[in-house]
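This is the structure I want to talk about, given as structure tokens.
Left out: one protein chain. Kept in place: all the others.
The letters A and B name the chains in turn, as written, and every chain counts its residues from 1.
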Amino acid sequence: MSDINAPLDPEGFLLHLEDWTPEIAQHIAQQEGITLTPAHWEIITSLQTFYKTFDLAPAMRPLSKYIASTLGKEKSGSIYLLKLFPGSPAKYGAKIAGLPKPENCL
Amino acid sequence: MEAQTHIAQYDLLFIFSHSPYGSSLGREGLEAALAAGAFDQNMAIIFMGEGLWQLKSEQDTASAQRKNHQKMTSALPMFGIDALYAQASGLDERQLDLSDFYLAAKPVSDATIGVLIRQAKQVLSF
Partner (left out) sequence: MTLHIVSQNNPLALKNCLAVAAADDALMFINDGVYALATHAALAKRPLIYALEEDIKARGLTLSQTVNRIHYRQFVALSCEYNPVQSWY
């Protein structure tokens, strides 16, 4: 945790997206037991674009809808996303992408 | 009264009647609506009176250093919230028309708004 040289919230989410680097993403992913693959990176990029477009971190439903319209339907399903980010794609995806924790997300 | 059967019924109806930056109501209402949308509610939003300004396009808050209401409101369709109504009389009063908006909204008469409210299970006003 101390390796991330950027301010974090108590749950380890970056406070400022500008601080985000791919190295930080790797680091957070490692903490969460996730090994990043190209499939992860395209979701991470989508999450960041979503955040810049709508000024909010998406919960599962909008994330899925957005992925369907950008990367295609086969990548928007919860099974696909849960395989990449087990437990909660919206939460762990946001964390690795440098977004704040999505609201309505336990 | 017969027309009532043709007007949709919603479990949750939001009424947005305040401008986006004059108070915190616009933002609070939007956050509540997005939260409801994330849980897949049968819902709609009516923009009326000063609330119509929320849909005005080309909001640029960079110099005002405020959260951009347009950006977040644009996410409504991503949350499955597509039933958006705009008060027709309010549009006329403000010399607005639907082409001034960044989201598609359906213009409705005051009488229809009354029926939408009456038929709703729950109304939330912001």
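Going forward, contacts are C-beta pairs under 8 Å (C-beta built on N, C-alpha and C of every residue); 3 or more make two chains touch, one makes a residue touch a chain.
Note that the structure is a prediction, hence the values are computed from the model and not measured.
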item: Visible contact partners (per top-of-document touch definition) of the missing chain; value: B
item: Chain not shown, touching residues in subunit B; value: 15, 17, 48-50, 87, 89, 110-111, 113-115, 117-118, 120-123, 125
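Keep in mind that, in the parts below, only the chains that are shown with their structure count from here on.
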item: Averaged-CA centre spacing for the pair subunit B and subunit A, given as whole angstrom; value: 29
item: Partner subunit A, residues of subunit B touching it in the complex; value: 31, 34-35, 37-40, 67-68, 71-72, 74-75, 77-80
item: Complex contact set, residues of subunit A against subunit B; value: 50, 53-56, 58-62, 65-66, 103-104
